[in-house]
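A single protein chain has been removed from this complex, and every other one stays in its place.
Moving on, here comes chain A:
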Amino acid sequence: MARDAGYDDFLDALADGTGYYLACENDHGSLPPRRVCPRCGGDLREEPLPETGDVASYTEVHVATPSFVDDAPYVTAVVDFGPVNLTGILRGVDADDVETGMTVTVGVDGGASAEGEAGGDGGETGDAETERSVVFEPR
């Protein structure tokens, strides 16, 4: 599976617990791949992503795309980390117990080959079975 430069580097960092976001001189937050700030066109620097965020909105998806059919129903959430929001799959909590405002941690799931290769470099082996997903879990 081809790597997407910037995005997969971001996921590698998230998986290693060293997640980051991009910020411009006006402190607009954004996520890679970016060459300039999408709001003001300014230069970008990396800043550490806060370790936890709060669920801003969520949906329990029952009718999924083919790649997610086996997981349905599952919860996809947008989580507010302050400078940026991030979308991912919310695990480890019953859908009926999810609430906006609940605090979650972030990680990365999937992308490992059938042999069980995982971790930060797993994405570039070329034999990954699934695309990786951002995942959240209640803290």
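Here is the rule we use: contacts are C-beta pairs under 8 Å (C-beta built on N, C-alpha and C of every residue); 3 or more make two chains touch, one makes a residue touch a chain; residues count from 1.
Convention: contacts and distances are computed from a predicted model.
Taken from the listed names "Phosphomevalonate dehydratase large subunit", "TrkH family potassium uptake protein", "Glutamine amidotransferase family protein" or "3-ketoacyl-CoA thiolase", the protein name that UniProt assigns to the chain not shown is "3-ketoacyl-CoA thiolase".
Against the chain not shown here, chain A presents residues 4, 7, 30-31, 38, 56-69, 71, 73-74, 76, 78, 84-89, 95, 100, 131-134.
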